[in-house]
Each structure stands twice: as structure tokens, then as C-alpha cells.
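Here we show just some of the chains, and they stay where they sit in the whole.
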Amino acid sequence: MKIESSLIFVETTGDTDVMDVTSEVREKLLQSNISNGSIILFVSGSTAALTTIEFEDGAVDDLKKAIERIAPRDIRYEHDRRWGDGNGYSHVRAAMLGASLTIPVVDKKPLLGTWQQTVLLDFDNRPRKREITVQIMGE
Amino acid sequence: MKIESSLIFVETTGDTDVMDVTSEVREKLLQSNISNGSIILFVSGSTAALTTIEFEDGAVDDLKKAIERIAPRDIRYEHDRRWGDGNGYSHVRAAMLGASLTIPVVDKKPLLGTWQQTVLLDFDNRPRKREITVQIMGE
């Protein structure tokens, strides 16, 4: 077994920007010396998250609305009262969705469903440059 | 270290069917040549998810109700307006719960708590045949 690490760089608009990074994930696997195993994705930072979804405008919009129901942007947050940076809602959203994602790999391909894409969600209240750490483990 | 891949097949009724797959997970570990490491589970498809819960009718029912509060079945979804397949709520639920789960393994047993089972949640609006990819990594 081997392990390989690399990074995916993504520029976001913030404000619950949902970015499809599936082609970057597929590219990393094609470039890899590992054919079978798992790809682990992790976004550093406390206002972003990773998940999978059918990446089409409707479903993405629906997801944003559900997240808004759980942690509305315009209610009062203690984080904002203390630190004044206005992104209390971003921290809550990120903690609930989660920063890590693991996908099995067979023949250098991620075992995603046909309509299942890998997305980065940037909840911060401003544009950000994000790094997703990619680790491919296997043989 | 070694890695082994296999599949668990599950037939669901859809409609937020919650299926206990713990015995299948335990069986895969007993059949494995790996004794210590991790078992990675991943469900392909954008309308299903994996998590752990105490698998008894009450807690499962309570979980379904909480999911219904977050992404109610009968509100308007953009996904449905565009594609007409009526499972917009399924996509949102799946993206929020997450498709992957990793459990440590010691002596060919998953380190689940006594009352902690591994479950597949099928949020689609019709019965489905699901595949859970199983990867056991370790030595």
C-alpha cells in the first residue's frame, strides 16, 4: 500500500457558494500511481464543508434553502457579538455539514453514482481561496 | 498493510427507509484477511446516506421526524420544478447526512458501541436496489 497527498485549489464567492470539484478529484486519481483504495478529502478552515450531491442548479438551490432553515443568516449569533466578523452562521453551517469525505476508488475512478458529484461548500461571508487536501491510499 | 474491497447489497422501500446493515458489516470483517484497521463504507447515489444510530423503532422514527423538519417532503423544491421527478427532498436529505462512514476495526470487529448500529438511509421516493462499497484497510 502507498499514500499520496496533494491539494485542490478553489476560489469561491463565499456566501454558501457550492462548487463542483468532481473533475479535479477525477484528475488527481488519473495522475496517481494508486489504482484501488480510497480518496480522502478534507477542507481546512472552520467555515467550509464537503459533501456529495447531484450538482444541478435546482438541487443546489434546495440544499442552500435547507441550510438556511437550520442556521439562518440573519438571526443573532453569539460569535458575531463577541468577534464582530459577521460569520457566526458560517461556523455553525460548517460544523454541521462536516469537513471530511472519503470515497472508494476502483481502477483510478471514484465510486460516485452517475448523478453524484463531490462539492465544496463555502459558508464564509466573503470570497475565499480554499485548499482541499487530497489523500489517495491504496495499491 | 492491505486493502480489500467488496459490496453490500440492500433492497429498500425508499421514502426514508432506514436499514440496519450492521450484521453485513460484521460478516465482511469476519471473512476478511485483515484483523486491525478501518472499514470504510460508502453509498453510491445522490439520494441515500449512511450513519450510526441505536436501531430501535422509536429512535429511528424520531430521526425520520427530525429529517422531515429539515427538509420537509411537501414543500416546493427547485429540483422538482426543473426535472419533475419529485425527489428534490431526497437529494437535500442525502447531502446533509452524508454518503461515507469510517469505523475502526480491532480483532475483526467494528468498534461500535453496544447500542450503536450502522444504517443505510434511502431517501428516494421509490424502492431502490442499493450498493454499499466496503473497503477494509489494515493489517
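So that you can tell them apart, the chains are marked A and B in the order they are listed, and the count of residues begins at 1 in each.
Quick note on the criterion: a residue touches a chain if its C-beta (ideal position, glycine included) is under 8 Å from a C-beta of that chain, and two chains touch if they have at least 3 such contacts.
No experiment lies behind these values; they were computed from the predicted model shown.
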**Item:** Identical protein chains in the complete assembly, only 2 of which are shown
**Value:** 3
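By our rule, only the chains that are shown with their structure count from here on.
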**Request:** Express in whole angstrom the distance between the two chain centres, defined as the mean CA positions of chain A and chain B.
**Result:** 19
**Prompt:** For chain B, which residues are in contact with chain A within the complex?
**Reply:** 1-3, 5, 40, 42, 44-46, 70-71, 77-83, 88-89, 91-92, 94-96, 98-100, 102, 133, 135, 137
**Complete:** As the complex stands, chain A meets chain B at residues 1, 36-38, 51-54, 56-59, 61-63, 66-67, 69-70, 96-98, 101-104, 106, 111-113, 115-117, 137-139
